[in-house]
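Yeah, one chain of the complex is gone here, protein chain that is, but the others are all in their spots.
What follows is chain A.
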Amino acid sequence: MDPPALDDDEPLSADVECLKWQAYLALRRLSNIRIRTDISPAGALDARLPNLLVSETSLLAAHLIPQWADEQTTADTDPLEGYKDEAARDESRAWVSLLEGTVHAALLAAAPAPSYLQSLFSLRPPPPSPIQSILTPPPPPLTGFASLLPPSGIRVPHATIFAQYREAIAALSDRLGTDKWFLGSSEPTPLDALAFAYLHCIILSSNSTLRVEVTRRVNLVAWEWRIRELVRAAFVTQ
């Protein structure tokens, strides 16, 4: 997985995608999972972390982790996926969209931009910005659509993104309320794993605008703290 944000002894990754899967495995009550942070994404399956090393000859990509977890827990397949009813399961799809769309866009927009001087002297062309593929509608080019100049750069609407982010966090806090798990579930669900991953990364973010919006909501901070201990206990650093 990607390395942690703070120190090497911290078992939680700084990357949302890796942390999401860590939380998923921990909340499925799997434990004693060793982690490695010295693998580059270029060497991973699908060129993306995390990967799960099941045995010396078997390496699983991220999308195969649920199947492996099902085999380990020997639990019956639940059509409701752990949610209390069909309406809650359907609603979870909406919350997943909100987290992976609006909140993820805010995290990308708040990330420090690459050095302009470095990009001038670099021989390689700059990689496409991932925020371009997340925002809907997509951001326009910096030079505009109608100008005679060829399209160059992207015009990221930071004010709009952060306004939507504030609305999303407020909605998340209202929906959680004082429940133990999101949507009133009796047991942790994949939505809880995803929500924890985003909240944890936001709380550790260097951007105060993002961080303050979560830290001013006591129920989210308390919930994240509780889940953090559960997830941390499931992993062992090498």
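Criterion: contacts are C-beta pairs under 8 Å (C-beta built on N, C-alpha and C of every residue); 3 or more make two chains touch, one makes a residue touch a chain; residues count from 1.
By definition in this document, contacts and distances are computed from a predicted model.
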item	value
Undisplayed chain, where the name is taken from the UniProt record, one of "Outer mitochondrial membrane transport complex protein", "NADH-ubiquinone oxidoreductase chain 4L", "Actin related protein 10" or "Cell division control protein"	"Outer mitochondrial membrane transport complex protein"
Residue among A:Arg155, A:Lys180 or A:Arg216 touching the omitted chain	A:Arg155
Among A:Ser147, A:Ser186, A:Ser206 or A:Thr237, residue touching the chain not depicted	A:Ser147
Touching residue (missing chain; options A:Ser31, A:Gln132, A:Ser186 or A:Thr237)	A:Gln132
Option from A:Glu10, A:Glu91 or A:Glu187 whose C-beta touches the chain left out	A:Glu91
Touch residues of chain A, complete complex, unshown partner	86-87, 90-91, 93-95, 97-98, 101-102, 128, 132-149, 151, 155, 157, 159-160, 163-164, 167-168, 170-172, 174-175
